[in-house]
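Every protein chain of the complex appears in place save one, which is left out.
Going in written order, the chains are labelled A and B, and every chain counts its residues from 1.
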Amino acid sequence: MKFNMFKRFAAAGLAAVMTAGLLAGCGGKKAETNSSGDEVVELTWWQIGDAQKDQDQVLDKVNEYISEKIGVKLKVNTAGWGDYDQKMQVVINTGDDWDLCFTCSWANNYLQNANKGAFLQIDDYIKDTEMYKTIDERFWEAAKVQDKTYGVPSEKEIGSMPMWVFTKEYVDKYDVPVDEIHSLEDLEPWLELIKEKEKDVVPMYLTSSYSAPIYMDLIQNPVDIEYGDDTLTVKNVFETEKMKSTLDTMRKYYLAGYINKDAATASDDKAVKRFVTKGDGQPYAELVWGKDLGYEVVATPIMDTYVTNLSARGALTAINAQTKHPEKAVELLNLINTDEYLRNLLNYGIEGEHWDKVEVPADEAAEAEGKPYVYENKIKLNEETRKNYSVSYWVQGGLFNTYVLENEPVDKWATFKEFNDSSVEAPSFGFDFDLEPVSTEVAGFGNVLDEFGKSLYTGSVDPEEYLPKLQEKLEATGIDKVIEEMQKQIDEWKEAK
Amino acid sequence: MRVNTKKADKPKGNFLSRLKANKELLILSMPGAIWFLFFAYLPLFGILVAFKKFRLSGDGFFYNLFTSETVWFDNFKFLFSSGDAWIIVRNTVLYNFTFIILGVAVPVVLALLLNEIKNKGMMKIYQSSMFLPYFLSWVVVSYCVFAFLNPEKGYFNAVIQQFGGEPVSWYTETKFWPFIIIFMSQWKGMGYNTVVYLASICGIDKTYYEAAVLDGATKWQQIKYITLPLLKPVITILLIMSVGGIFKADFGLFYQLPKNSGPLYPVTNVLDTYIFRALKTSGEIGMSSAAALFQSTVGFVLIMIANKIVSKVDNENALF
Partner (left out) sequence: MAGKVMSKRKMEKRIKKIEAEECRYNQIKTPTNIIFNILLTVLSLICVIPFIFVIIISFTDEASLSMNGYRFIPEKLSFYAYEYIISAGENILRSYGVTIFITIVGTIIGLLLTGTYAYALSRKTYAYRKFFTTVITIPMLFSGGMIANYLIVTKVLMLKDSLWALILPLCLNSFNIIVLRTFFKTSIPDAVVESAKIDGASEWRLFFQIVIPMALPGLATIGLFLTLGYWNDWFNAMMYMDNKDLIPLQYLLIQIESSIDWLANNKATMGVDGITAAANMPKETIKMAIVVISTLPIIFAYPFFQRYFVNGLTVGAVKE
């Protein structure tokens, strides 16, 4: 009886929902036209980040420009950093009305959504666009999932560069040859020295987000492929010799007192005086870190910078598979990525209101002569109004067609470009692991890694004791099956390549 | 089931007259029933997602729901795939069992204490003070607790060292955490939970006490023979309802408070934290629906059992 009741309720409910859904789909909008008589369509764009006070003002300007140029009006919806994933899950899965959205490897996951069918395959639309030619082909390569493109990449740094970040004060004081230090082991004598000489300085300051240097492409952590391994052998990261010795070294440092005791749970405490810490860098990262910490730092790369799917999918914009205006959406993205005026308007706000153009010093301009992505002017942000409109560069488009700030070198983007060109492709670059056959096993990894990862990486626990425990749990979760599956997939991929 | 027997008892023609006899009460329950139809029953189709490998192939959620492959119970597998499934279930059930017992004992005792003290002004102050922790989120509480337990500059270790003891590494020692977690959960909830019992005591007919006083009953006797028996219906109903939550855990309490510290997992990993960690990378909505459905189903079965037991013993106070 009760069950019947429930069924009847459910049936009635479904019917009601479906009719309502149909009705909603039929609502027609009045067409708006621009001065040349073309229809103007409105596109809804979901972006990550906090809502900006002056967003409407900036969008008015943007719309004025793009409705004339390509017959598009833009509506931007934002969801905060912490909410974006959840919000987009709802927006995408419920089939809400949206046209464009921000996606990447660390929020609103690009690969999953592409696999799921949420994004429009855009290969045919982009072939002849200008942006397809100007954006580094490796970004396009990374944007491919099973040979199909689902998003327009924002051109930025292509690889992440793990670095040791030293406090300049102590480097100068003890004459530390920073440029010669790369591996974890290279640090040892200096950590010892600092421990001895500077009583209130933490020689190696680590926080809970720290992960030991890993020389692998983290495809489905902890099941990964080593950098430079052209045979493409899938390995459990915790079974590699390199990781084992790294963990032993970390433990040694921890016991020697080089590492802060609360490393596994600490969140970055800027007041702690430290000699060295780890950071993931890019060109000019020292400036950002230095500004953040309030004192100068110097950094040295731990290893070469590798290009992986993970790193090259740092920011993309995807189009809804169900959008009614795919051509217009691509046209808009193309314009943003190639039009200097529009790009800077979106990124910095309105000229004269949020920023002003300033001259590039003659000698600097001369020096940058002939380099790519160098503009005739720099810009100065208006101290008063800048906080009313500040968006992250890569949310809306590439970095390289924005102006640089007054205090930045005019060839900043040229340096980025050089950095990208010098980054090495990991052998597994371009390979996507389809985790569907092993999704149950993979779900178990998260817990095991969370439980042991941080304490092992920071040396807080003894690897002799905990590494076997970790292995045991990974095996119980079915890591062998995942390794086998990935090996199978990557062999097929290699074959096809 | 029940309605069936009724129908058998009475001739069918009675349906209309029964409707008529209950017309006024039916009208009173209608607004609520309509609310439940829209906000609780219509969305129940979402449960279907638990049995689907949800993929987007066309326009509209329903199209996608029906075209997605039905995988039956595959989405539930991850709940049992880890070697820790037993520890996680044990933690969840044991903590919740403690919370259910304390969730009645602590507020009832507090309500009685508050009710008995002579100065009503003070009573208001006590009651308001005990409500304050309710307003602090677990994140904020975790910061305050960290100020005490921080291994390097926390107050506790400072005191321990003052007396010549060895500093304790609080966030790696499992043995303290069951107590910390239970204490903090009671601390945060006691003010809120006391309200129901205080209000119940207020609602008790004063004539009972007058009669008891005339008969020369002591205060303790009044509590034992009047207050507690009259609180029994509320206590019973809250107990039955809390049993339904035995597989659900307060995420913040087990995740934020211990600062997600790995070495503490053997005593802090519960179903909700496990599910969160398992799904944060894959984001498969089928799996998260499956997890919720699993928790609900266990809770539902337990509520039914609890209700059955209560209705056997004391039909008046059962849920239905």
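Descriptive notes on the structure:
Here is the rule we use: contacts are C-beta pairs under 8 Å (C-beta built on N, C-alpha and C of every residue); 3 or more make two chains touch, one makes a residue touch a chain.
No experiment lies behind these values; they were computed from the predicted model shown.
Considering the full assembly, B:42 is the residue among B:42, B:102, B:182 or B:279 that touches the omitted chain. Taking the complete complex into account, A:83 is the one of A:39, A:60 or A:83 that touches the chain left out. Across A:139, A:394 or A:419, the residue that sits in touch with the chain not pictured is A:394.
Of the candidate positions B:87, B:100, B:123 or B:160, contact with the hidden chain is made by B:123.
Chain B residues in contact with the hidden partner, per the touch definition given at the top, are 2-3, 18, 21-22, 24-26, 28-29, 31-33, 35-36, 38-47, 49, 61, 110, 113-120, 122-137, 139-141, 143-144, 147, 150, 153-154, 187, 190-192, 195-196, 198-207, 209-210, 213, 216, 219, 222, 230, 233-234, 237-238, 241, 244, 285, 288-289, 292-293, 296-297, 299-300, 303, 319-320. For chain A, the residues touching the absent chain in the complete assembly are 2, 6, 16-17, 20-21, 24, 49-51, 53, 77, 79-83, 86-87, 89-90, 93-94, 96, 105-106, 160, 207, 209-211, 267-272, 279-282, 285, 288-289, 291-292, 314, 387, 392, 394.
The rule we apply is simple: only the chains that are shown with their structure count from here on.
Averaged Cα coordinates give chain A a centre that lies 38 Å from the centre of chain B. Against chain B, in their complex, chain A makes its touches with residues 1-2, 9-10, 13-14, 16-18, 21, 25, 85, 89, 92-95, 109, 112, 116-118, 208, 260-262, 264-265, 321-322, 435-436, 439-448, 450-455, 460-461, 472-473, 476-478. Those residues of chain B that touch chain A in the complex are listed here as 1-4, 37, 41-42, 44-45, 53-62, 64, 74, 77-78, 81-84, 150-152, 169, 171-172, 259-263, 265, 269, 274, 277-285, 287.
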